[in-house]
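Below is one structure, written out as structure tokens, with a few remarks after it.
Every protein chain except one is present and positioned as in the full complex.
Right, subunit A next:
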């Protein structure tokens, strides 16, 4: 799936000035249960037996949800068309790790990458992109035609020598090994959003 905005009402896009619905008490959950034999509460009511917030949920009809969803999507689409956002951040999956990344960031990756120094790279597995007013959450990834993260390989070095030592007392067992890992430094040049939300 390309992005969260499409699916069925649980919009991952949220406007900052969105209006909250006034909460209605939820009745139908309790009505379905039959009467239990225990008349009192099963647990004594202490200060920590229930969370300090109230467990009320608002009920919103399906049409209302769809209209709100469409409004949010159109707002975000406008913003992306006009390229109105400021600095973008992205969560990128790279080298078996997830990195939260913006422009001009340096990333130190603890392994060897098949690219020479100075090569420009696209980081393709983007999980989330955020700006000041909206976020795009991928499920699990965002499409390549939506976001593009450009990076450059700056440096390929080795790490400082780390010492791996094992010792068992009274057994005359001792091993010492020096581990040196290859490292790569990437600079994130830019994150770009293209207006192709549906």
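Brief remarks on what is shown
Throughout what follows, contacts are C-beta pairs under 8 Å (C-beta built on N, C-alpha and C of every residue); 3 or more make two chains touch, one makes a residue touch a chain; residues count from 1.
Here is the rule we go by: contacts and distances are computed from a predicted model.
This figure omits one chain of the complex; the name its UniProt record holds, of "Myotubularin phosphatase domain-containing protein", "ER membrane protein complex subunit 2", "Large ribosomal subunit protein bL20m" or "hydroxymethylglutaryl-CoA lyase", is "Large ribosomal subunit protein bL20m".
From the options A:66, A:120 or A:139, the residue with contact to the chain not on display is A:139.
Panel shows subunit A; residues 1, 4, 9-14, 16, 28-29, 31-32, 34, 51, 53, 57, 89, 91, 98-100, 127-128, 130, 132-133, 135, 137-140, 162-167, 174, 176 of it touch the chain omitted from the view.
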